[in-house]
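A single protein chain has been removed from this complex, and every other one stays in its place.
Per-chain residue numbering starts at 1, and chain names A and B are given in the order in which the chains are listed.
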Amino acid sequence: MGKEKKDNKKKKEKEETRQRALSKDGPRVSSFVYGCWRLLDDPEGSDVKRIRSKIDACLESGISTFDHADIYGGYGCEEVFGRAIKDSPELLKHIEIVTKCGIMLVDPARPDNRIKYYDHGGNHIIKSVERSLKNLNAETIDLLLIHRPGPLMDPEELGAVLDHLRKSGKIKHYGVSNFTVSQFKMLNSCTDRKLATNQVEMNPLHQAPFLDGTLDYMIQKQIRPMAWSPTGGGRIFNDSSEDAVRVRTAVQEIASRYDMEPDQVLYSWLLMHPSNPAIILGTNRPDRIRKAVESRSRQLDKQDWYAIWTAATGVEVP
Amino acid sequence: MGKEKKDNKKKKEKEETRQRALSKDGPRVSSFVYGCWRLLDDPEGSDVKRIRSKIDACLESGISTFDHADIYGGYGCEEVFGRAIKDSPELLKHIEIVTKCGIMLVDPARPDNRIKYYDHGGNHIIKSVERSLKNLNAETIDLLLIHRPGPLMDPEELGAVLDHLRKSGKIKHYGVSNFTVSQFKMLNSCTDRKLATNQVEMNPLHQAPFLDGTLDYMIQKQIRPMAWSPTGGGRIFNDSSEDAVRVRTAVQEIASRYDMEPDQVLYSWLLMHPSNPAIILGTNRPDRIRKAVESRSRQLDKQDWYAIWTAATGVEVP
Partner (left out) sequence: MGKEKKDNKKKKEKEETRQRALSKDGPRVSSFVYGCWRLLDDPEGSDVKRIRSKIDACLESGISTFDHADIYGGYGCEEVFGRAIKDSPELLKHIEIVTKCGIMLVDPARPDNRIKYYDHGGNHIIKSVERSLKNLNAETIDLLLIHRPGPLMDPEELGAVLDHLRKSGKIKHYGVSNFTVSQFKMLNSCTDRKLATNQVEMNPLHQAPFLDGTLDYMIQKQIRPMAWSPTGGGRIFNDSSEDAVRVRTAVQEIASRYDMEPDQVLYSWLLMHPSNPAIILGTNRPDRIRKAVESRSRQLDKQDWYAIWTAATGVEVP
């Protein structure tokens, strides 16, 4: 075997160890996922060059998975991202695209919507996926997520349309976001393939999924969650509520002791959880992207992990 | 095939399309069910003639299922209904009788009861069913429901007595009312046949079963709920609480836009739910009965459905 081949093999292995399947038949994703919901809020703009610089920062850092939703940026983020794809279609060989559907926003882009609601009907889901593909300039969605559950969701109709989209090649995998365990089981019983993931909010200030069975169930079924808002949407760094201040103080003390950035401490905190979440980053700064992934190799002490947990609840564990 | 046969066949088909099974081996019930708990509160009285006029209004409207409980009307409603049956025993060929047991009221009719409690013991359940059969002048109960779960309920004893009653022919099917998912699973694991239904409160002001997994589980297991208090026991029309006022305003706006009665809007709202509930009507007015069933053919817009949901919560969906 020549040197180049060996190097390629090594490089490939390195990439593969960074990418892991979300579930048995689910898609492989990188351990950090780039969240695109703030793409249009970047003070540096959102032209193709700027978008491309962030994609490159991700790829250089081992982040190959990009998380979208039809509604992000007022139904605008997919299109902006898609312009970078149109400019360099070869990117599609190196990235995985996640997108979502089902939320109906009151927005100038959707004049028919009189109220914020959910549409889990077959017609809407198909239309939404076709629009996402067009916006993203992609042939297929690697992972489609139902963005939110809703009381009017018919799992039989929804399951059938997810399988239809998979068979037609428009999507490769499907999953959900923000589902309770019983909603997950209900929809899971109506699809040919198992749901690949449940994307939920996970951070010290949002302990519900840690306590209400959501993550227990996923661990038991060996389905990894995707974690949105790993820093509580920034609340942990900016908020003046008592619990946010307590968590911030604990995180800062630990960060200084370990010589880490506070956000890295929060990523390490999540990566230590046995559910093995894929963590969604929302920053618009390429340097923060590069910095974030370093926390992959950092392990907190169990007592530090519980110090953050306890700071959030305000009382010691029982 | 002669004309009469054809007409009979058509009529039968029509009736059949109105009647649907609650679950795989469960009883067929009409999509609206007449609730008998207010039979004795009718200002027009409760003599055989009046009761019969309501039964006839139901049958003419495709309502063939009548919902009782031993305790309704201070242990009196079954007997009053039974007088109409005694007067016209052929009615039993055209109707299905649901009744319930297990609640012990402090009531002059039950001098032994010192406190409101539940008795899920075999002796009481058998005695209660035998008393219901006698009061109703019926040979069998089409569907017996355990009225409420209780912390002292022994599912092994209760499951055995339900099967005993079924085998003896005193009841044809059994189910429960107001059970949580775990109580449902527990009792279901102790009976030979599957529980046919869970009769629960369902209306915009009582969102618990829509959110806590009760209806998710039933949808997954293809068991239809029976919905009691579809109008919140009238709260939606009379109450001055903020949530009731908001729902009333939303329902009235929709009713006027669709040219429907407000209660019809609420029935349509429930009929659109994927759990396919059989809706229990509680009115004593034959004209209201006839009017109610018309909502079967009316479909609200999804946005209107969520407008009512959102009016109840007071905040837009997440």
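The working rule: contacts are C-beta pairs under 8 Å (C-beta built on N, C-alpha and C of every residue); 3 or more make two chains touch, one makes a residue touch a chain.
Everything numeric in this text was worked out from a predicted model, so none of it was measured.
If you put the hidden chain back, the residue from A:56, A:79, A:163 or A:216 that touches it is A:216.
For the chain left out of this panel, the touching residue among A:63, A:165 or A:181 is A:181. In the complete complex, the hidden chain is touched by one of B:44, B:60, B:130 or B:154, namely B:154. Touch with the hidden chain on the side of chain B covers residues 104, 113-119, 121, 148, 150-157, 178, 180-183, 185-186, 189. What chain A contributes to its contact with the hidden chain is residues 181, 207, 210-211, 213, 216-217, 219-220, 272-274, 302-303, 305-307, 309-310, 316-318.
Following the convention adopted for this analysis, only the chains that are shown with their structure count from here on.
Chain A and chain B, compared by their mean Cα positions, are separated by 43 Å.
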